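One chain of protein is taken out of this complex; the other chains stay put.
Here the chain labels run A, B and C in written order, and each chain numbers its own residues starting at 1.
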Amino acid sequence: MPYSIHGPQAATGGKGSRMRGAELWYLKEIFRGMYVTARHFLTNVFHMADMPTLQYPDEKPNYGPWLRSRHRLMKREDGTPRCVACQMCSTVCPSDCISIVAMEDDRPDVEKRPETFTIDLLRCVYCGMCVEACPCDAIRMDTGIFEIAADSREKFVVDLDFLLNNTTDGVKP
Amino acid sequence: MFDASVGLNHYLLLSVLLFVIGVAGVIFRRNAIIMFMSIELMLTSVNLTILAYSRYLGDHTGHVLVLFVFAVAAAEAAVGLAILVELFRKRDTVDVDRFRQLME
Amino acid sequence: MAEIAWALGKILFMLVFVFTVLVVMIWGERKGSAFIQDRIGPNRASIGGVIRLGGLVHPVADVLKLLFKEDLVPGAVNRFFYTMAPFVVMVIALVTFAVLPFGDAIYLGDKVIPLRIADLDVGILYLLAITSLSVYGIVLAGWASNNKYTFLGGIRSTAQMISYEINMGLAVLALLLVYGSTRVDAMVVEQGQLLFGFLPRWGVFLQPLGFVLFLTSVFAETNRTPFDLAEGESELVSGYNIEYSSMKFALFFMAEYASMIVAAGFISSLYFGGWQVPWLDTITLREHAGTFLGVSLWVGAVFNLLFAALLWKRYRRERGLLGDRRELEPLVLGIVFFILALVCLGAVVIASPWNLGEQGAAHFATVVQVLSFILKTLFFSWLFIWVRWTLPRFRYDQLMKLGWQLMLPLGLLNFFVTAAVVLLAR
Partner (left out) sequence: MEALFFYLFGGLAVITALVTITRRDAVTSAFWLIACFLNVAALFAMLSAQFIAVMQILIYAGAIMVFFLFVTMFLGEPRRVRLNRGRAIPLISTVTVLLLAYLLMRITNTQHRGFPSISDSYGSVAMVSRKLLVDYVFLFEVTGLLLLVAVIGAVYVARKPRTGVGEGEGHV
């Protein structure tokens, strides 16, 4: 039943808020309202499974591949980080949450690699600029983990080791 | 007098005590509302006396009288408090000593 | 001595009844509001990770939590009255039960034990008197908390209660005229007859206008939406109970529900026949006790089996969905219902001649009547919840206008018309 607030009832508030006759009792409207709520109630009692509520911790919403979730660092085939410590991501980061200390790499085809690579997850705004800026696709935000919780501030500062092994199956910090 | 069964005297004594407390409230307090409440207390103590005598005589007339006292008390409270509210609006106090317009 | 024991037993029954219904009502309020608003509502708290009962464990968990919470008393309160207020509210809510008959009587040989706590000649006036006191708990809390919001809540509820008490009194007075007695149990007995031969002689059919007035006033007296101006979250945060926490708050909370249950009990007693089963008076119930028992046992068995089957279906459907012990719940409950069904069937077999004897028939009638009272009370308790989640709160001037300008004249009219009719019909 479409409920219009612009019906004749809406006019009662006008003209010096004088109510007349049956309107004063609100009786008709009360019964209409009770009917509406009873209908909702009974529908939901007998069709509980059809309710749109998501039982959150048990069922998770599917956000699709464009969700920017917790970061991870990609590896080369030999297991070392793909990152070349070029500082592009930490430079572009608007919240300044990435800090990288670079070191020289021994391998002939690699110039540098990160000695430390930390992200402060409490400062991160999940804008995804680092992913855009990375020249060698070393950082991604596709783990699908969006519940980020820990019991101390220190635990939110994640390091290279963590980020490298931060897989899509939801390891908590 | 202080034997096990409670008689008329006990109730009269209690009633006198309550009445005197009410009188003291009216005399010593200057807050008009508390004075009013003391008057209600006095009325109640009188009701107690009436009912005790009524019980002693086994008659219902006292009950009727008490009902009338209730009605009078209600009327008195209504009018009295209305006057008090009006006075408070004008003088911003309920202290009876401030209400001495007629003396000046 | 035996009389004291019986009185204590009746009081105990009432307390158990109130507190059980109270828990169910708090659950019903949360779950019912959820269903009305297309939500699922509480369903997480569990016993042993298995039994959740659709959230029925939540009120118990809430009470436990509030019991162990720190009892904070704000610095600026009037300690004595502040502490007293929740108790006053609770006591007044419970004391009203004294005159409420919850059954006809228990007949033990030639001994008759009427099922109400106090045999008061003043009866229904006692209800009015205690109701008139119920304002003090709220005023006490509001004033002693020394807070503007609580104070405003207290003031509002005073004016509101005075206004609606009058309407309630008028409705009750009209009832007195109709039934010709001040005793609630006499009123309930009166309602056992039939009107025009087919309608139960309930107060609601004799006093339809009076019923509407009474119901509205009761909503106002229990501070329930649409008249919960004393709480008024949008204006007064939470009204008179802002400064209360832990068990003191829980007392206020429970007292609200307790007074609602009392009100529901009185609505059903005064206007819906109380413990009377419509169309079945005590004598009929006793004569056909065996038949009724058999039929109810069969019905019980069928329904229990139905529930068990539904739960089994649900267990099969949901198995493996949650991945922990919670999915065992339908199985456990299904087994319980299955056992109940077996018990019913067994009772059918045992009681198959269905001859209860005179004593047994009397007890059966009493039990049925108490159940009738409980069902009616539960329905009206649910009505309180239903109305709360349907109607918005009144504005204060609307409340006063409704009380004084509409309900008071209607109440007087109802009273005079009733008096005239009673006088003419006599």
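Basically, a contact is a pair of C-beta atoms (placed from the backbone, for glycine too) under 8 Å apart; a residue touches a chain by one contact, two chains touch by 3 or more.
Everything numeric in this text was worked out from a predicted model, so none of it was measured.
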| item | value |
| --- | --- |
| Among shown chains, those touching the left-out chain | B, C |
| Positions on chain C where the hidden chain makes contact | 78, 81, 120-122, 125-126, 128-133, 135-136, 139-140, 143, 151, 154-155, 158-159, 161-162, 165, 182 |
| Chain B residues that touch the omitted chain in the full complex | 1, 3-14, 16-18, 20-25, 27-31, 33-34, 36-38, 40-41, 44, 47-48, 51-52, 54-56, 58, 60-61, 63-64, 66-68, 70-79, 81-86, 88-89, 93-97 |
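Rule of thumb we're sticking to: only the chains that are shown with their structure count from here on.
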| item | value |
| --- | --- |
| Touch-based graph of the chains, sorted into line, ring, star, complete or other | other |
| Maximum inter-chain contact count - chain pair | A-C |
| Chain at maximum distance from chain A, centres defined as averaged CA atoms | B |
| Chain centre separation (chain A, chain B; CA means) in Å | 70 |
| Averaged-CA centre spacing for the pair chain C and chain A, given as whole angstrom | 45 |
| Geometric centre distance via CA averages, chain C-chain B, whole Å | 39 |
| Chain A residues counted as touching two or more neighbouring chains | none |
| Residue ranges of chain A in contact with chain C within the complex | 24-25, 30, 33-34, 36-38, 40-41, 44-45, 48, 51-53, 55, 58 |
| Footprint of chain A on chain C - complex, ascending | 32, 35-40, 321-323, 386-387, 389-391, 402, 406 |
